[in-house]
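Before we start, here is the structure in question, set down as structure tokens.
Some chains have been omitted; the remaining ones sit where they do in the full complex.
Labels for the chains are A and B, by order of writing; each one numbers its residues from 1.
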Amino acid sequence: MAIVLGGYQYGKAETRVVRICRDSDWHEIRDLSVSTSLRGDFTDAHTSGNQAHVLPTDSQKNTCFAYAKQKGVGEIEEYATELARHFVDDVEFVHGARVDVDEYRWDRVTAGGTGQAHTFVRAGQDVRTTAVTAEGKGRDQRIWVVSGLTDLVVLKSTGSEFSGFLKDRYTTLPETTDRIMATSLTARWLYGPGHAAAGISWGDAHTQIRQILLERFAEVHSRALQQTLWEMGKAVLQARSEVTEIRLSAPNKHHFLADLAPFGLANPGEVFYAADRPYGLIQCAVTRDDAPPPGPAWQSAQAFI
Amino acid sequence: MAIVLGGYQYGKAETRVVRICRDSDWHEIRDLSVSTSLRGDFTDAHTSGNQAHVLPTDSQKNTCFAYAKQKGVGEIEEYATELARHFVDDVEFVHGARVDVDEYRWDRVTAGGTGQAHTFVRAGQDVRTTAVTAEGKGRDQRIWVVSGLTDLVVLKSTGSEFSGFLKDRYTTLPETTDRIMATSLTARWLYGPGHAAAGISWGDAHTQIRQILLERFAEVHSRALQQTLWEMGKAVLQARSEVTEIRLSAPNKHHFLADLAPFGLANPGEVFYAADRPYGLIQCAVTRDDAPPPGPAWQSAQAFI
């Protein structure tokens, strides 16, 4: 029996890159948090401290800034792909790279009904994300693109029930046919291998999927959050043939009916206490029965530990 | 010389009240964080532990929920005023009350271009606020209303310079005639005593003032954040005669130009690093030369310590 090095990876996390497009007086903004993670032959760096194979995380950070200028930031999926391919193609000893990009959304400020050329206000809560993984060099290189969104906070004030559930000796929850359902949704979807290179409009796909998620959340009469997530995921796969899997993670942000009876007041679904913790956490994946294995697509830094 | 009790206050902080208006199938939502603070004759509670004058914070919380039903939550200024008056009028030993309300904004989800009757998505980053202080009972009662907003994150990608500043031996900052200016604005404005009771539309006032702040931020060619804040505040007072003072607090969210020269790349205001800390913090008030003394209007829990 010997003690051996297991898995490892390293990179630079949360590089905050802001790219202003000022080709004309009508500026555009891309506001990003970029995290890079390299996999390859770094055993010596661990076991002997020899860093000869290790590109500093500082260099990775520099590359994020340089590429924002050299390659631009048209769509985060393209920017992340450029970065991931670069690390694998151009850096010796690197076999795989994952680049996560979060994009913060801005709206243009309007004045007198007219959009302002170079002034912006942060929009919404939700963040557009992508995670591009590249493995292998040259002809053998493969790319996985997992795009998504986080912090999409939604609430429906009716059209949600929770009843007919399993009961055990620790069950005290009453059944309900009308409750608030609210969540802060994280969704990530995997583009199939063929489509990653096929030139879809990433931005249009994001906009459409976000809208589908919102619409299904609104329209499905919910018997449970599980069902709503399934219906949301299924609708995305129906609409986007190039998406092979979508994963959804939804904290159930509980809203408890305030007990106003001691004050002689009825409370027919009007006044609620929004609780922080604990919260239900519901997670599911919707996929296709012919989906190829996802490879390393879902292996995030958070999944490592 | 004796050791004596100085100032004190107590209350319930961050009660999360969600009020659904369901008078019809077309629901409305008010999502609030309510903090109450009572001032009065509570010396014994401190010095002898006798709680006979102390209304529990739990009762204050209950009142927030009950009033959301009894009085409704039409505008947060009205709801906060009802609560503040109640504590002063109806609770013995209470001489003053401050009620802070933060309101989180929601947009209605649309599907097929149509608004959904009962489904909402969190809107924007910024939070609408009010702080209503009541002092005195009956005829002597006075009310102060300070409304505002927090977390209004704005950025302009040009139209901002910083030059001609004072230099000392620790100054290394180069002058610039073109930089990114960004902040996460907090603004609070005090309504004059006459107007508090005069039936202005609080919601309209909020919307208009928020828009003025955005427009001035966009339109003023900025020689410094101080100047921009002054212009923003001045415009609000020009537009709203019932506002006697506005205070603005603006962290200067620095965006540093990425140094791409080592990579042979020019960077004419295109690629920036968004820094976290430290940040400049610029604060100013704009008022009227005939404004009455503000009394306790600005005495928040944060100001206590």
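Just so we're on the same page, a contact is a pair of C-beta atoms (placed from the backbone, for glycine too) under 8 Å apart; a residue touches a chain by one contact, two chains touch by 3 or more.
Note that this is a predicted model, so its numbers are computed, not measured.
Shown chains number 2; the total number of identical copies in the complete complex of this file is 4.
Keep this in mind: only the chains that are shown with their structure count from here on.
Residue ranges on chain A touching chain B, taken from their complex, read 15-22, 27, 29, 31, 62, 65-66, 68-70, 106, 109, 111-112, 116, 118-125, 152-159, 180, 214-215, 217-219, 255, 258, 260, 262-263, 265, 267-276.
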